[in-house]
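The complex appears here minus one protein chain, its other protein chains still in place.
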Amino acid sequence: MIKAAIVGGTGYTGVELLRLLAAHPEVELTAITSRSEAGQAVADMFPNLRGHVDLAFCEPDKAGLNDCDVVFFATPNGIAMQHTPALLDAGVRVIDLAADFRLKDPAVWAQWYGQPHACPELLKEAVYGLPEVNRAAVAKARLVANPGCYPTAVQLGFLPLLEKGLVNAGRLIADAKSGVSGAGRKASVGTLLGEASESFKAYAVPGHRHLPEISQGLQRVTDTKVGLTFVPHLTPMIRGLHATLYAELTAEAADLQQLYESRYENEPFVDVLPADSHPETRSVRGANTCRLSIHRPQGGDTLVVLSVIDNLVKGAAGQAVQNMNIMFGLEEAVGLNIIALLP
Amino acid sequence: MIKAAIVGGTGYTGVELLRLLAAHPEVELTAITSRSEAGQAVADMFPNLRGHVDLAFCEPDKAGLNDCDVVFFATPNGIAMQHTPALLDAGVRVIDLAADFRLKDPAVWAQWYGQPHACPELLKEAVYGLPEVNRAAVAKARLVANPGCYPTAVQLGFLPLLEKGLVNAGRLIADAKSGVSGAGRKASVGTLLGEASESFKAYAVPGHRHLPEISQGLQRVTDTKVGLTFVPHLTPMIRGLHATLYAELTAEAADLQQLYESRYENEPFVDVLPADSHPETRSVRGANTCRLSIHRPQGGDTLVVLSVIDNLVKGAAGQAVQNMNIMFGLEEAVGLNIIALLP
Amino acid sequence: MIKAAIVGGTGYTGVELLRLLAAHPEVELTAITSRSEAGQAVADMFPNLRGHVDLAFCEPDKAGLNDCDVVFFATPNGIAMQHTPALLDAGVRVIDLAADFRLKDPAVWAQWYGQPHACPELLKEAVYGLPEVNRAAVAKARLVANPGCYPTAVQLGFLPLLEKGLVNAGRLIADAKSGVSGAGRKASVGTLLGEASESFKAYAVPGHRHLPEISQGLQRVTDTKVGLTFVPHLTPMIRGLHATLYAELTAEAADLQQLYESRYENEPFVDVLPADSHPETRSVRGANTCRLSIHRPQGGDTLVVLSVIDNLVKGAAGQAVQNMNIMFGLEEAVGLNIIALLP
Partner (left out) sequence: MIKAAIVGGTGYTGVELLRLLAAHPEVELTAITSRSEAGQAVADMFPNLRGHVDLAFCEPDKAGLNDCDVVFFATPNGIAMQHTPALLDAGVRVIDLAADFRLKDPAVWAQWYGQPHACPELLKEAVYGLPEVNRAAVAKARLVANPGCYPTAVQLGFLPLLEKGLVNAGRLIADAKSGVSGAGRKASVGTLLGEASESFKAYAVPGHRHLPEISQGLQRVTDTKVGLTFVPHLTPMIRGLHATLYAELTAEAADLQQLYESRYENEPFVDVLPADSHPETRSVRGANTCRLSIHRPQGGDTLVVLSVIDNLVKGAAGQAVQNMNIMFGLEEAVGLNIIALLP
């Protein structure tokens, strides 16, 4: 059994990790920390866990983190980087669900996250945990940077085109729509039901932190300079993320449908739909799956890729468990073979 | 492995049965029938099942139902009673998720369902599948009438009070609220998102078909004539059912909290919350659990019981699987040990 | 023109007052105050008001309140009572949308609101602004206590029965369901879309502040001691409030439908639906109307009254404007003749 702990478990990625790890046959959940809620039973805060998780939140320094095999950070940005060096020194593997280790360049990180990086020397070692690109490196990693939700959906959608050099990498557009859980569980006016329900809006058009993460990931697979316009939107639902991707076809592709099917045929968590399909976010609710479809409207040279994930699963906690499975040599889908909840 | 088939699988109870049975370790799903959709892959209609269910819908007479161990009817009312006698004769056990076998009196059935009953002689044999009341009978049953969603939540809430004779059975009130999936998946104006979202209403106040079913169930445990006022409401969400129950306390109860905890302490799917709690429907979303709390506001003599279920799980497909587990001597929770999806 | 100001305009009752007063032909809106937002244009916070309201929030002491004809308080409980005496002394009429002047007994007020009342001597003078009961007193009032949302819907539903002495006043039940805007616009975890959407729950079953307000109002019209069980629920929508009321019929009523129609036939904002109807909250979305229906299921002695309002209009801002119209001798419906937004 893998001894696992969660640091910072009071948010949505925390409770989702709990749901997945509590049902994972190879994991023993040893601790979940929260300074503010120390002493409270986890199941009092998250009643869906009653009867499934007996832990109470505890102070981080009483959590025995150094004795774990793996520690998940489900904390706000900037926390994991404070504690990761010591854990790695103690031989503990770390999976950070926040953004602390996602960018390779500490200057870029500092620019987008508004503070200097606490351990820039680890940015090189950290493995970006998108298994569909980095599986081998994840398997050997001590430290995995779990990708953001938008970056997961957008990269999985664009990768086949960029890897084959079929589109203009300098003019990519990602129009992405997320459910409100992506904004977290902290009290804020903007995500009240009274504000965010029955309404739709874009946000952060001038610049969103996931932009450099996506660009970095796409740049890995092409020599052309990546130019990406990324527009995130808030959609009135809890879970689900839909990316609509646009790219200019610059080569003649034999068969785009076939390209996508081949690229992902051995991927347990990427499902390419039949031609002319439109994936729905509900088809992945609670599941670790990304569903994709590829379109070429009216036979023109603008390609449209549709990519859906559950932002809390393949976009956060599920992908973290997938990475854990790979890191510990387990079958990749163990504990993640979940059928989405529909309706 | 139990060979199981589903008759009429295009509705919400059908797809929910598929979700549960596909993941059940002791079940082999052999067929799912639909006249209108025969030939279509199930996963084309319900994309959450892609990669999990390979079956296509088939005509009922080509489904090999007689070779199954158990057949689930997820059909409209009035269908199961046409086919059940032949299946029982063939040695197949039947679980009907519709209302055909829920009422004991064929005259009452005919009155509420608007047609004569096709096999009234089976009404006596049929076991009402509320395990918390009828577990022993279910274990021996050939034919189980799976309870309705409202009746499940209301009966589990009232039973401890009535069994102990603590309240006026002649003046019970059940104010119940259901998500829209309770109305099924058929096209209708009233349950369009444009009609049913951002609105709340009562319906069927003059009389709802679940009224005689609930009354019959409550009457089983008390000698006093049951008088029930039942008001169902439509609430703008997909899943979830909340019953708010009112009863007049007529005896001095030592400890109502203790009464409820004792009554259900060995029940795997009934969870009595701590005193002063308010269960949320989301705490059971996708799970087979009923959560209850008992209140006595201001120390008066009107008791308030709060009872929540997922109408498609403990209120339909999950309870059907629970009954199957009991009928076939399996551990009751196998395949049902699901953590609710929250948020 | 009536010179009107709003104190505390950053919440939902504030913006709703702005919507109604900005379109009111007899009102000049002179100021809206907010300490925290002083200087910000109102339309920057509430973009629906762009082009309709040019005011900026201002500090209360710079608002020229003493020069107004009427001041509306859309503040948290406990604020209006600090400022009302001085305003009345200055000859300004006051309409408080909070609870400061709703209860007649200062001891009861202190018990439920957790602080002593600042001007108990005004509690007697304050007129409870439910026009359907108190129209004549409102017309002469200097100080109106605008009713709460639950109390409006519940009282309008029960009044005809209690006024005629037809039911057991000692055993009334109000099962009420409110949209989330009833909880206000302040940041809180419980009303995030991620928490409150796709879920339903009761709250405050042990005791809610609207309980004494409703009881006091009902007691006015009956000599029998009122006994009320009040259970509020949160329903996943923005606006709308549905009260389902239960009462035990103790006299033989000639014609309940006729009773309700007669009671409210001259009321511009109470609409009794035809027999066997079920009002929907969306039928009053944005409108100042209360719609009612009366049922006697199965001819038994438990009556069921259904009552719907928009909690922000007839349950708050609309009723406040209605009271203003009455206080200033205007036609009662001026500025309020709004058709609900459906769908």
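As written, the chains take the letters A, B and C, and residue 1 is the first residue of each chain.
To be clear about the criterion, contacts are C-beta pairs under 8 Å (C-beta built on N, C-alpha and C of every residue); 3 or more make two chains touch, one makes a residue touch a chain.
Model, not experiment: these values are computed from the prediction.
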Per the touch definition above, residue among C:181, C:216, C:257 or C:307 touching the missing chain:
C:181
From the list B:34, B:134, B:197 or B:244, pick the residue that touches the absent chain.
B:197
Per the definition of touch given earlier, which of A:68, A:123, A:306 or A:320 contacts the omitted chain?
A:306
Which parts of subunit A face the unshown chain closely enough to count as touching?
171, 173, 175, 177, 179, 194-195, 197-203, 205-207, 227, 229-231, 233, 235-240, 242, 244, 246, 248, 276, 278-282, 285, 295, 297-298, 300, 302, 304, 306, 308, 343
Absent-chain interface as seen on subunit B, which is shown
12, 180-181, 183, 185-189, 191-198, 236-238
Just checking the interface: what residues of subunit C touch the absent partner chain?
12, 15, 19, 22-23, 46-52, 181, 185, 197-198, 238-239, 271, 273, 279-280, 282-287, 289, 291, 312, 337, 339-343
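Here, only the chains that are shown with their structure count from here on.
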Overlaying subunit A on subunit C by their Cα positions calls for a rotation, in degrees to the nearest 5, of 180
Same or different residue numbers at the subunit B/subunit C copy interface, by half rule:
same
Pair of chains joined by the greatest number of C-beta pairs in contact
B-C
Return the distance between the CA-based centres of subunit A and subunit C, expressed in whole Å.
45
Geometric centre distance via CA averages, subunit C-subunit B, whole Å
39
Contacts with two or more other chains occur in subunit A at residues 12, 181, 185, 197-198, 238
